[in-house]
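Could you have a look at this structure, given as structure tokens, before my questions?
Removed from the display is one protein chain of the complex; every other protein chain stays in position.
Per-chain numbering from 1; labels A, B and C assigned in written order.
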Amino acid sequence: MVRVRNLFAVVVLSGIYSFLMASVLLVLDAVDVALTEASVGAGVGTVLLLGTLYLTKTEEARPVHSILLPLFVAVGTAAVLIWGVSATPPFGIADTPVQLAGPDYIHRSLAETGIANVVSSVLASYRGFDTLGETTVIFTAGIAVLMLLKHAAPPGSGRKD
Amino acid sequence: MSDLIALVGDVVAHYNQWITVFLMVSGLYIVIARGNMVKKLVGLSLFQTSVYLLYISAGKILSGTAPIIDPHFTVYSHPLPHVLILTAIVVGIATLAVGLALVVRINEAYGTIEEDEIFKRDDDR
Amino acid sequence: MIGEQLPALQVVVPLLGALLVALIRRPTAAWLVTVVVSLAMPVISALLLLRVLNQGVISYHLGGWDPSIGIEYRVDIVNALILLLVSSVAAVIAPFARLSVLSEIPEDRIGWFYAMYLVSLAGLLGIAITGDAFNAFVFLEISSLSSYVLIAMGRDRRALVAAYQYLIMGTIGASFYVIGVGLLYIMTGTLNLNLIAERIGAVESLRPVLAALAFIIVGISLKLALFPLHVWLPNAYAYAPSVATIFLAATATKVAIYLFARFIFSVFGAGFVFADLPVTPILVALSVAAIFGASTVAVFQSDVKRMFAYSSVGQVGYITLGLALATTTGVTGGLVHLLNHAMIKATIFMGLGAVFFRVGRIEFQDIAGIGRRMPITMSAVAVACLSLIGVPGTAGFVSKWYLVVASLEVGWWWLAFLIVLSTMITVVYVGRLIECAWFREPSREVAAIEEAPTEMLAPICLLAAATVYFGIDTGLTAGMAERAANALLSGLR
Partner (left out) sequence: MRLDVILRVVTKLILPFVLVFAIYVQFHGDYGPGGGFQAGVIAGATIILYALIYGLASARRLVPAALVEAMIPLGVLVYAGVGVVGWLTGANFLDYSHLAHDPVHGQEWGVFLVEAGVFITVSATMVAIFYAFAGRGRR
């Protein structure tokens, strides 16, 4: 994907990647996230990217930059992350700060909100304000795209088939 | 030396996070190294998705199941990372949409979506 | 009853205002809603500040849930001060905005423009008020996404490229921040800033915490335009519509600095960050590089807005310098400069906005002799410029004084010398504007224009007066900032 210069191929690859990511998330028990990633990453994202390619160009110019700086930044970031992450608790055990600390949402959800899908109750109630912010993000993005792309002239002139 | 071996051991033990790091680095590299604006945004999405794995795998319990209460199960993976990542996905797609809209406008204004070309055309004026 | 709900009102009112504006979309009505909301903001934040002064830290549980499982708003003197700053700036901009927006934004976009402006305001206030690391990320993105589009509305096509670059840099920054927060979450099991701070001492392994610190610092530094991560800023400020430039220059970087200080001092703890790690030398070096590098580049700009944008990068350097010293005087100096610089830059960019409204361009060659045609506007700008230099009797002097004293206190006389020396560069680029505005013959085009309309002049003069007033009466700025500095340095809230 880094070296492919046909943008169409890049977009298709990124769509496939999103589906793979959704499967991985499914394996990790994050069903809601997997559903969202499949519909958003592979669906909406791909549609938007293809729409943009239709309106712009599908071929990338030959890169002219030196690759040293980006390589340095990327590898440096990776080193810090590996160094930090490798000292975190091992994968998949129940005995970690994340799993232990704080009251357990799972025990409270059904009793307090009557909702069996704990992700839903955390999303909409316990951390409902985050979700209000998230909805505001969508609102902002929608208005932003309209401000940038909506035609001042009456619609219907540019028709996509 | 033994410190180094311990560090390598730690790194190997976190096999699940390798992929996070790999995705992040590839994404970041594309964003910085490439001049094509669409490709940069694809790289940016890749970079953002790496964060998903960091959070989700921290919440996973190997014998657990999805956090939907059911009398048949007792061990569930932690729901909070899932909620956070749902928000992150939404933020990611919102950023992508705004970024692509900007790219479309830039293409209309400049006739190109290569950063080098654009800087050249601005300097000429 | 209302008093209890103030923290939520602070963020929800501008958000509701934005939604209302997006529904109405008529230019005048949208502006009226914006004015009403913006004027209500400082009232709310002043009441909040009073409550904090009377009863100490305020904790507000959103949704009524306990902070350990829900989201908490936590207001202490530090963020009460930031909230007051952001909302006051917003209140002054709103009356000014009508004519400026009318002349710079296409008519069918004006309603949405105000909606995005209010969303951005809500986002910034949300970052400043929240006590939850992930909630801060959400509001960071709200304010960022809206500011990208505010910038992109500039009339020059370069505004689009500037917005795009800001989007790329801003998103990388936000993602770094999320990675850092994720590492903290993995090690402490909570997202609440206060609980993280409580548990961070007991964390078994230091490595993830250090990595989290690195990611969070770099991520926020991208947002606050710390040298050398500032490259998005000059173009974004230069080509954005006037109102967007004023608002972002006065508030966006300041809120990012607040978040930066909050993490370093309250979450990680000054003892951990400054005593055990070489953060002070790195930050001081970067700050000094910002002050000299960016100010020097500013001298050679041909676009006035761009010149002051580079100046902003340099001024951020003074603020981070003060924070990096991590002494009471140093942090006070940083915070005072944060407040003063917000006022100064708001005045300058507002004045330039008025000039742009009359002339339509803002390069040096286009505005020669403008001081003779728009004397009140340019006098206000000149006063703010004097304050930027740090002339005694102005607000800028107070902050520089604190910074110099702080450097001498830690025995770094060379740093004090560098601060004074850097003022000379400020004199040079400010002098260029003064010379161009007053000592050159107006071109025929400039000779034909008039003074800015009263509804623009009033906010400009008000702010210019503030930059002088707070140089004489330092009770609200320096006095509060000192209490805030002590609160920051004492760690846990």
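What we mean here is this: a contact is a pair of C-beta atoms (placed from the backbone, for glycine too) under 8 Å apart; a residue touches a chain by one contact, two chains touch by 3 or more.
Predicted model only: the values in this text are computed from it and were never measured.
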* Structure fact -> Among the displayed chains, the hidden one touches A, B, C
* Structure fact -> Of A:12, A:71 or A:138, the residue that touches the missing chain is A:138
* On subunit B, what residues meet the omitted chain? -> 66, 68, 86, 90, 97, 100-101, 104, 107-108, 111
* **subunit C residues touching the omitted chain (full complex)** => 1, 5, 8, 12, 15-16, 18-20, 22-23, 60-64, 115
* **Footprint left on subunit A by the chain that the document does not show** => 31-32, 34-36, 39-40, 43-44, 47-48, 51-52, 54-55, 111-117, 119-121, 123-125, 128-129, 131-132, 134-136, 138-139, 141-143, 145-146, 148-151, 155-161
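Please note the rule applied: only the chains that are shown with their structure count from here on.
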* Asked: So how far apart, in whole Å, are subunit A and subunit C when each is placed at the average of its C-alpha atoms?
  -> 29
* Please work out the Cα centroid separation of subunit A and subunit B, and write it as a whole number of Å. => 7
* Multi-chain contact residues (two or more partners), subunit B -> 24, 28, 41, 54, 58, 80-81, 84, 87, 91, 94-95, 98, 102-103, 105
* Asked: Which residues belonging to subunit C are in contact with no fewer than two other chains?
  -> 134, 138, 141, 145, 148-149, 152, 179, 183, 185-186
* Structure fact -> The answer for subunit B against subunit A in the complex is residues 7, 10-11, 13-17, 20-21, 24-26, 28-30, 32-36, 38-39, 41-42, 45-46, 49, 52-54, 56-70, 75-87, 89-98, 100-105, 107, 112-114, 116-117
* To do: Spell out the part of subunit C that touches subunit A in their complex, as residue ranges.
  => 15, 19, 22, 62-63, 65-66, 68-71, 106, 108-109, 112-113, 115-116, 119, 122, 126, 134-135, 138-139, 141-142, 145-146, 148-149, 152-153, 179, 183, 185-190, 199, 203, 205-208, 210-212, 214-215
* Structure fact -> Interface with subunit C, subunit B side, in the complex: residues 24, 28, 31, 37, 40-41, 44, 47-48, 51, 54-55, 58, 80-81, 84, 87-88, 91, 94-95, 98-99, 102-103, 105-106, 109-110, 118, 122
